[in-house]
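Partial complex: the chains shown occupy the same locations as in the complete assembly.
Read from first to last, the chains carry the letters A and B; within each, the first residue is number 1.
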Amino acid sequence: MVYLTRKEHFNAAHRLHNSKWSDEKNREVFGKCNNENWHGHNFELYITVKGEPDPETGFVYNAKELSKIIKEKAVDRLDHKNLNLDVDFMQGIMPSTENLAKAIWQQLEPALEDCELHCVQIWETDRIYVEYYGT
Amino acid sequence: MVYLTRKEHFNAAHRLHNSKWSDEKNREVFGKCNNENWHGHNFELYITVKGEPDPETGFVYNAKELSKIIKEKAVDRLDHKNLNLDVDFMQGIMPSTENLAKAIWQQLEPALEDCELHCVQIWETDRIYVEYYGT
């Protein structure tokens, strides 16, 4: 079993806000991330798949194909978007990086053939990242 | 003359849009950066000052003081903000990274004592950065 990771990139705006809470509680919990006029990040996305290298190609997965799938299923729908308003698969979901990782897993997993999705890792800043392994 | 550079960080949302143009022309020129629901970045800010090292301290400038000034004059007013809506010193200015660098220079330059501001450098993504040297 070999693991192959491909890095992609997207920029997006978001706001952390729980509509069931008062403005005061939202500011207390989410701090500057609650700004009603949004803020944003350069998100770095690392997608890891696993499998046996194909004897004909030496590849777990063709990295160019993997990049295409990540772009089609995730990056093109997220890049230069507002995570709260513009992204269909984030509707009704608090756009924390944790929830974003789980949602990207659900977009990618059915699209990968002949290999297994292993991890969705997202760097929100160069000091914070999350990982989701599907369970 | 020695040059001292201090790196700081802020996240922000922005939108590139020229209100004198049609929506079509805005989309043509600014592409995805024209998204009306905003997008955002992790901006990396490098501030360079220059001067003779002080014989008593060996410092061109106390790096902790420099950090404080950059935070007070720039980062605290930009971090987790919307560059188009929330930042007083960007009012009426197209929030391109070029213009942001010039505006940050104007905020910082008068606040620095006993040394000279040399360069404002801003990385918008890890593939694009701008530099402004004051003229």
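Worth a mention:
One rule holds for everything that comes next: a contact is a pair of C-beta atoms (placed from the backbone, for glycine too) under 8 Å apart; a residue touches a chain by one contact, two chains touch by 3 or more.
These figures come from a predicted structure and were not determined experimentally.
Of the identical chains in this model, 2 are shown in place, and the full complex in the file is built from 6 copies.
Here is the rule we go by: only the chains that are shown with their structure count from here on.
The distance from the centre of chain A to the centre of chain B, each centre being the mean of the chain's C-alpha atoms, comes to 28 Å.
Remark: chain A residues 9, 11-14, 31-33, 35, 37-42, 79-82, 85-86, 125-126 touch chain B in the complex.
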